[in-house]
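The complex appears here without one of its protein chains, the remainder shown in place.
Chain lettering (A, B and C) follows the sequence in which the chains are written, and residue indices restart at 1 in each chain.
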Amino acid sequence: MADPMRIRAATLGDSTEVKVLMSHEMETGQRKDAQGQTIPAWFIQNVIVTWNGRTVLSAQWGTAVSKNPFLSFKFKGGAKGDKIAISWMDNRGDKRTDETVIA
Amino acid sequence: MRPHASLGLLVVTAIVGACATVMDESETAARAAAALKASFRPAGQAGLDRLEQDETQRACSLAAGKAPPKDVAAMIEQANLATIRYPADGKLLGDWKNGERIAQEGRGKQFSDDPKGPVGANCYACHELSKAEVSFGTIGPSLYQYGKLRGNSVDVQRYTFGKIYNSEAFAACTNMPRFGHKGILSEQQIKDVAALLLDPASPVNQ
Amino acid sequence: MKAVRAVFALAALAVAPSLLAQGPTADGIAKYRAALQDGNPAELWEGRGEALWKQERGPKQVSLERCDLGLGAGVVKGAYAQLPRYFTDADRVMDLETRLVWCMVTLQGYTEADAKKNPFGSGNDRKSDLEALTAYITSESRGVKMNVPMRHAKEAEAYRVGEKLFYFRGGTHDFACATCHSEEGKRIRLQDLPNLTTAEGAQKAYTTWPAYRVSQGELRTFEWRLYDCFRQQRFPELVFGSDVAIALTMFLARNANGAPFDAPAIKR
Partner (left out) sequence: MNEMRRRLIQSGGGMTLLGLLLAAGWLKPEEAQAQTWNKAAFDTHSLTDTMKALGGGDPAQSKDIVFFQTPEIAENGAVVPIGVTSNIPKTESIAILIEKNPNLLAAVFDIPTGTETSISTRVKMAQSSNVYALVRADGKYYVAAKDIKVTLGGCGG
């Protein structure tokens, strides 16, 4: 089970800034272990960010996104106390959803 | 090795003797030695013998980051100069291209390194050499245009080979490893690094 | 021999000044480091560590919340800024990691071997609880001024031994801590090296560990920093929580006194 994400969401004027850190190996599939065996690719493929249930960003990722991914963006209309939910799913089908409220 | 054997004693009297708190100092040293013994375990190719200091290491540790007294420095240099073995074939320069690879290679002798894997000199960790490599350190002086500035005479070649072989022969308590004396690099590797520094075709001299 | 000496003298004079040491490369790296500050994955460790601290675990199924880190049972805030220190119950100077092991043994009932079996994690399959706990506890000293005590004789002794060890040369390469860390403004490759013999250098270095190492994708503690320095010094393996680790930590932490603690950080 992956560790919880760390999500920050804060309003700045009329826009809300969302910053998230995710705990994930983001293994490229190009590396070899000590025995010379290729370590299989294991990475987040999809990310969806919703604000009170409405999608404000969706992303498709490849193996080149860094380990323990970071993502930041802004959207308009958010207000203090609104719910931000972020979900990811990786190529093994593991998934995780975490929520926060806008500060 | 006679010069080395007497070196330790001389240094102890020269440095420790000058301290006001001799008892305190020697007690601290004893505790530090005990701590070292109890705090490491052998791993990979690095055994506990690596904590056993030779006289040069002991003398330079006592100097505690400062230049050792002149007479001590002279003894250290003399003892180390005697260890340098110049190539039997008289050829002091090898292939600068191999030298560049050795200069870039940071692996070797760490407990995490494959004992059969490459052993480099990691020159770029501390020195600027070729202009093409912008990721270089500054613990040692820039060696860019090393040969261009000094020429390529036999004397320069001998000094260069010797400096790589045993740097303590020329500057007591230098930060630079003794690549030949401590068996880090082979004779051929030292020749190759010397060529990187001195070969007119080497990128170092462009 | 004379010729060799003469050449050496000449060589010393002819050292070319380094032009690339400053300028665009250094600027670029500074920008890179600045860009990393916004979003430090160390937070992921802090979160896990806080949960571990509060979780009832071990054979005795109790949390670590009654662990005394030096400021009284359960006090986390500011504790790291006053470590290492002498603990009467253990009759020993301890750094944070050693103290955590102590609490895991005495409070939670783990064996010492179990408590320290994975000090430095790697990847998802071998996450280190000690690193996570250290991330959490150190984060609770962010902004607190370093104030490592030297009241007890054993604290003073640890400091002196640490200083001695700092200058200890050994191994195949004759390296000591001092080889890389006793001059101003030096680098290995492009990595700036703090001069740990000055208060300013020790402060800058010590207050920015633990750190998330982007090169490894892992959070690393100060014990790891020492462990890996010795590896690169070509020494044998430093034992976790050993006297050398604690004495050197004491020497550096104490030298950092007066500066606000500012970690977990993010580094190359």
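As a convention for this text, a contact is a pair of C-beta atoms (placed from the backbone, for glycine too) under 8 Å apart; a residue touches a chain by one contact, two chains touch by 3 or more.
No experiment lies behind these values; they were computed from the predicted model shown.
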item	value
Residue, one of B:N122, B:N166 or B:Q189, that touches the chain absent here	B:N122
Touching residues on chain A - with respect to the absent chain	15, 26, 28, 30, 45-48, 50, 53-67, 69-77, 85, 87-89, 93, 95, 97
Chain not shown, touching residues in chain C	24-25, 28-29, 31-33, 35-36, 38-39, 188-191, 214-217, 228, 231-232, 268
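As a convention for this text, only the chains that are shown with their structure count from here on.
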item	value
Longest centre-to-centre distance from chain A, chain (CA-based)	B
Where chain C touches two or more other chains at once, by residue number	none
Residue numbers of chain A (touch at least two other chains)	none
List of chain A residues in touch with chain C within their complex	2-4, 6, 19, 21-23, 25, 66-68, 70, 72
In the complex with chain C, residue positions of chain B that touch it	24, 28-29, 31-32, 34-36, 38-43, 46-48, 50-53, 56-58, 60-65, 81, 109-112, 124-126, 128, 131, 134-139, 141-145, 149-150, 155-156, 158-159, 162-163, 168, 170, 175, 177-178, 182-184
Chain C - residues contacting chain A, complex	38-41, 43-44, 47-48, 123-124, 212, 214, 217
